[in-house]
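Removed from the display is one protein chain of the complex; every other protein chain stays in position.
Note that the chains take the letters A, B and C in the order they are written out, and that residue 1 is the start of every chain.
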Amino acid sequence: MNDLAFRLRDARATLSAVAVFVALFALYTLNHPAGFSANVVQTAANKGVLLAFVAVGQTFVVLTAGIDLSVGAVFILANCLASVVVTGSPGAVALGVAAVLGTGLACGLANGALVVYGRLQPIVATIASGAIYFGLALALRPEPGGDVDSTLADAVTGQLAFGVPASAVVLLAVMLLVWVPFRRSLIGRAVYAVGSAEASAYLSGLPIRRARLLAYASAGLFSAMGGLMLAFFTYSGEASASNASTYTLDSIAAIVIGGVSLFGGAGSAVGAVFGALIFRTINDLLFVFDLDPLWQPLFLGLVLLGAVSLGSARLLRLKNRLELFGS
Amino acid sequence: MIEPPTAPAAAGRTPPLLALSGIAKRYGATRALDGVDLDLRAGRIHAVLGENGAGKSSLIKCMAGVVRPDSGTMALDGAPVRFADPAAAAAAGIVCVFQELSLVPDLSVADNILIADPPRRFGLVDRRAQRRRAEELLARAGAGDIHPLALVRDLPLSRRQLVEIAKALARGPRLLILDEATSALTARDVASVFRVLKDLRRDGLALVFISHRMGEIAELADECSVFRNGRNVATFPAGTRTDAQVVEMMIGRDEAHAYPPKPPPVPRDRPPVLEARRLGWAGRLHDISFALRPGEVVGLGGLDGQGQRELLLALFGVLRGLTGAVLVDGREAALGGPADAKAPRNGIALIPEDRKTEGLMLPMSVRENLSFASLDRVSRGGVVDRAAEARAVDAMVGLLAIKAADLDVPVASLSGGNQQKVVLAKWLMTRPRVVLLADPTRGIDVGTKADIYRLLRRLADDGAAVLLYSTDYAELIGCCDRVLVLYGGRVVRELEGTAITERALVSSALNMDGTEAA
Amino acid sequence: MSAPARRRFDPAVATAFGCIVALLLLGSLYSTRFLSPDYLLQQLQVGSFLALVATGLMVVVLLGQIDLSVPWIVTVGGMMATAAAGHGPLGAALAIPFGVLCGVAFGLFNGLGVAYLRVPSMIFTLGVDAVAQGLMVLKTGGSAPQDMATPLMRDLATGRALGPVPNAVWVWLLVGTATSFLLSRTTYGRAVYAVGNREAAAYLSGVRTRRVTLAAFALSGGLSALSGALLAGYSGKAYQGMGDGYLLPAIAAVVLGGTSILGGRGTYLGTTAGVILITLLQSILSVVQMPDAGRQVIYGAVILAMLLLYGRGAKIGA
Partner (left out) sequence: AGPKVVSGPSADAQCFVPWTDKTKFFQYAKKPGPYRIALANGFIGNTWRIQMIKTAKAYAEQPEIKKQLKEFKVVSTGDDIAAQISAVNNFIDSGYDAVIIDAQNPTAFRSAVKRAQAAGVVLVAFDNTLDTDEAINVNVDQEGLGKYWGEWLAKSLPKGGDVLEVRGVPGTSVDTDRHKGLQDALKASGKTFSTVEVVGKWDDGTAQKVSADAIAVHKHFDGMTAQGGSTGMVRAFLDAGAPLVPAGAETENGFRKLCLEDGSKGLSCASGGTGPAQVAVAMKTALAALGGETVPQSIRLPLAHVEAPDFKAGVNTFPDQTDNFFVGNAFPTCGITFTAQEIMGRSEANQ
């Protein structure tokens, strides 16, 4: 195998997510009455970017072989907080944005501390911390409302030159700023290594605690970015418990579709972004295909189940049953 | 902290690079280390020998900062040191190739080799430079054929071992410790690793080398220390004691590691219990036919990786898409999986290659592991009869002299050799008629090895057929009535009786007759 | 040589029971009624729905898997049982078994996906949950099924046939004893722990590991559905979304009870403790007058505190 082959192999999961997205989105826009227009793309981008942020956050944690079931609650907390503080003078707005992101980061760090120093099992630690974060959101926003700075909100959710959706550009910028350096940093390597083989990572002298902390902190930060985008998209905040759990579960579905391994150590946030976009586009197909409303939930369930089961086709090629068990 | 080395002693004995004194470490009731003193010097290879569970791995884990000793001191270049974690030890120049590999399977070879300290630019990993370094280091470890971008996950165990060595070299160690680093290697790879180690000695490194293979120690070591029950019982210059003396020190009794005598050959016309007919699989096994008769110990020889493991897995029903037939008692056996293979009608047992991932459920108790494969023998209608279970387990613990503080401790807390005995015992409890073994003495001390050899012979005498794959030629010669030599997934030679010699094994392993290379 | 107790005293379980007592004492500062037998029996009664779900989930968790399809399988159990009751007296008689059977069917489907297709359970069961929801929406909207509980269902959930103890608690006791026996005394139980620890080793020991997994998911599905049928009895009817509040508390209960989410470790007694803990915590918080925001925060904080007390993993490098 030459270098290219190795590189392709590494990127295979991500590339296939990209390909599936392009195909689905083409199917969607081809059947959309408004076609591949700037508005349609903008709408899809705004909706997709929210989940993409949360999914990227989840990716960091899942790479360490953990799971964060509080991402949805942090997302909602950020949304509610933004609806309170991202308003007023430009200075106040900037400060508000910083406060929202800082809060997300703090929630994530707290999760990380529970897992790293508290040595708690992530799944239940984040169920519990999620309840706390949701409680805080509810305290901030006992009922929906708020008035998010609309200049900024419109700018971030609107269209740029040539109808390019601004939200997608924001996502792209964040990914370039965060993911690319992360992937080439030692701590990034440690995140992958912890998820792949924790004991080996420790024996190799990698900073495994810092890696875990960073992963959970990033999950909080990215979920908060998602919540902030939601505030920009809706100009308001709402402490919706069902929305919180929807985003948590959808983020898991999205990253799996995007090729991130739930066992840790493999996958990329780029894949997760496209996984999120695929997931959203599947939902959009409801819009272009004329399905009876009572059949719609079943349709979505079946497509989701099908999408996550696709990977098992490889099993048919497996000749040594031991390989079924992975490592 | 660490002080610069004092002026090198001009003449006579150099002062130790690392000096241990009074190191002790307990695990619950087990004294893994009990007041160990040891001096390690630059430019010397120091071999550490000892039975399984003697404390060798515990010792080096203390040196490498993996575990913290309960008491005792370590001095590096004369100055006392304590290591908080492996990274701290590595920073001080103490690097270890652990018995349990420390590679990360989902990262590339290059990432692994330079895992904690890659070349960087602007704070980020410089992948190009890293790759160049990795290539150099692989070449130095005698593994230039491994692609630096390959995932470790995709490499066979023996290759991973070489990557591990390259990784250790990358740290620029002053003291390099190898804990049974050669146990998974083929003879050829061992030779190249030895060349590397000798180079390093010449470069002035201190080396610690742990192995159960006496031959390797004879070839390599300058000094030897023998451990028993957590104590360093003797340290002496290499070559000053005979093998028999060393073994006696190790096991504390006068018992050379001997193979049990072989009985007269099993008559050719005795009906085979298991027969393979033209087995083929996935381009890795071709046209393999042979028969195993009750009472025989048959060896599988050849270079590592010639299909021996696959053959064992095939006979155990693990491989899908097998062609040809497996007959048990003359009838074709449908082996859909280990459950079928194990069923009394077939009575096949497999001692798998990797005890930690395939042989044992490490966190479960010794007792549960022992009885697990034969639970149906001690249960009625799916309900376990605990008294019957206890009887069966106790019998096995006695038979194999398994050393465990208590049968309810996790099997993970046993030493390697005792873990291996548990795997063996677990299968003996099923009263198999065919026993397949994949390199069962890897990393096993000589005393335990002898126990295992005797056991295999006894099984055969009791009417079982044994198929033993070993990477150790001496073992094949000492134990087997017949040896099938595999090359490229085919049986290229069958040796029998006195024809089983090292020379014959080596030449047929290399397929020197060039019969039917694949 | 006599065999020592196979599983020794488990500090996690003991602490969990300690926390239960502490919680009650704390509650009694608000109202001494929290210590009355009435209240406690009633907690056990409503706790039994969670307990059934947690029991099945625990077996799945012991395998190192998870079952996120709980919410809608609970609903399937309730809705299919009551729907069966719409088909004459025979239907009414078979209502509960039929509901449970439907749950088992969904569970088997989960098991097929996880064990045979080897899709990670966290995602496959999520998909199955969505499918179950789709089917139930379709069924409610399409055929307007009968959704009233049968007298037997009502009786099982709310009646007290034997003394002051609610029937639902007897059901819990029965299922719990059976599960505890299954896990600790049978070959199947051993296999569950073994698969949870190291599936490859269990497989090479001649265990049909896929069937073990399949059976565990079927059990989980069946017990979730049974819980749904009882819940329908409790409410007098089955309805959309009746399983909503059961998933996360069940996971929390199982883990609070000392079962490792990674599989292979945990005892049924612990799960029992976990269920009681969660039930009490929810109940006490619900009654103590406080804005919901505060309840959420305290709920999360108490669970974290208890986990920190005893649910901690081993320290690496120790």
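Everything that follows uses one rule, which is that contacts are C-beta pairs under 8 Å (C-beta built on N, C-alpha and C of every residue); 3 or more make two chains touch, one makes a residue touch a chain.
Predicted, not measured: the structure shown is a model, and the values here were computed from it.
Asks: Quick one: jot down which shown chains the absent chain touches.
Replies: Output: missing chain touches A, C.
Asks: Just to verify: which one of C:17, C:116, C:170 or C:239 makes contact with the chain not shown?
Replies: Within the whole complex, the residue contacting the unshown chain is C:239.
Asks: Which of C:15, C:110 or C:140 touches the chain that is not shown?
Replies: Checking each option in C:15, C:110 or C:140, the one touching the absent chain turns out to be C:140.
Asks: Kindly state which of the options C:93, C:148 or C:308 is in contact with the chain not pictured.
Replies: Of the listed residues, the one touching the omitted chain is C:148.
Asks: At which residues does chain C meet the chain that is not included here?
Replies: Against the left-out chain, chain C lists 31, 33-34, 36, 38-39, 42, 46, 83, 86-87, 133, 137, 140-141, 143-148, 158, 231, 234-237, 239-242, 244-245, 283, 286-287, 289, 292-293, 295.
Asks: If you put the missing chain back, which residues of chain A would it touch?
Replies: So the residues of chain A touching the missing chain come out as 32-34, 37, 39-40, 43-44, 46-47, 50-51, 137-138, 141-146, 150, 154, 157, 230, 233-236, 238-243, 245-247, 250, 280, 283-284, 286-287, 290, 293-294, 296-297.
Rule of thumb we're sticking to: only the chains that are shown with their structure count from here on.
Asks: Out of every possible chain pairing, name the one holding the most C-beta contact pairs.
Replies: Ranked by contacting C-beta pairs, first place goes to A-C.
Asks: Measuring centre to centre with CA averages, how many angstrom lie between chain B and chain C?
Replies: Distance between chain centres, rounded to whole Å: 44 Å.
Asks: Averaged over CA atoms, how far is the centre of chain A from the centre of chain C? Could you give it in whole Å?
Replies: 29
Asks: If a residue has to touch 2 or more other chains to count, which residues of chain C qualify?
Replies: Each of 200, 203-204, 317 in chain C touches at least two other chains.
Asks: At which residue positions does chain A touch at least two other chains?
Replies: Residues 199, 202, 321-322 of chain A each touch two or more of the other chains.
Asks: Which residues of chain C touch chain A in the complex?
Replies: 66, 68, 113, 117-120, 122-124, 126-135, 137-138, 141-142, 199-200, 203-204, 248, 251-252, 255-256, 260-262, 291-301, 303-304, 307-308, 311-317
Asks: Provide the residue numbers of chain B that touch chain A in the complex, in ascending order.
Replies: 66, 85-87, 90, 96, 98, 100-108, 111-112, 115-116, 118, 120, 123-125, 127, 147, 149-150, 153, 167, 281-282, 310, 313, 318-321, 337, 357-358
Asks: Mind pulling up the chain B residues that touch chain C in the complex?
Replies: It comes out as residues 66-67, 85, 316, 318, 337-339, 341-343, 350, 352, 357-365, 367-368, 372-373, 375-376, 379, 382-384, 386-387, 390, 394, 406-408, 426, 430.
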